[in-house]
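All protein chains but one are shown in place.
Entry: chain A
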């Protein structure tokens, strides 16, 4: 096995181009997905059974089918219908970029909606009772209590979801996009050095993931700062055994 550094150096700029596309895909679909997930989560956590049932089919489909199938259905499937090819949506749907964003957005929104629903339902009852005691309207309660608290609770799980999203974005390479994986595969098609190029691509994903993990940790520290408990020093003075 001879390891070829030159091929990594020579094609590195093309991998970096791929990094930008990967970041764009993750950022936009993450953002749009979150915007879509919040109302869905509120519906899922609602006490009205009809409202609760409404997003069920959507969430069930997108959590229950592989992302690759969803991408293919949107990119190759939708374009089979003349109605769609002649509709006003075609300029968007003909672009692989937007098809990827749509597929990733719908997919991550389905997962995030369930995460946020769980978080909403995990808010201690007392806090909601307190909001009611203050006479807050339902909207005000959602805005001031439910959502901020739910975001704090959901953060670790949502960070996980975004990292999964980062890795799933490699499927964009199957619809002609040159994200990190797409660029890597195109380079390998020419150089036949899968080990070197995929290793380089893997390192790039790791770096992006590391930055994401770090940012989420900071965000968590900030949003959940009221939750950090450190034993007061006075307690140790009362009973030194409590320190160990």
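Here, contacts are C-beta pairs under 8 Å (C-beta built on N, C-alpha and C of every residue); 3 or more make two chains touch, one makes a residue touch a chain; residues count from 1.
The rule we apply is simple: contacts and distances are computed from a predicted model.
The subunit not displayed here is recorded in UniProt as "Amino acid ABC transporter substrate-binding protein, PAAT family", chosen from "Molybdopterin synthase catalytic subunit", "Amino acid ABC transporter substrate-binding protein, PAAT family", "Cytochrome c peroxidase" or "SMP-30/gluconolactonase/LRE family protein".
When the omitted chain is restored, the residue from A:41, A:145 or A:188 that touches it is A:188.
Listed residues A:6, A:121 or A:176: the one in touch with the omitted chain is A:176. Although one chain is not displayed, chain A still touches it through residues 76, 79-80, 85, 94, 96, 174, 176, 185-186, 188-192, 194.
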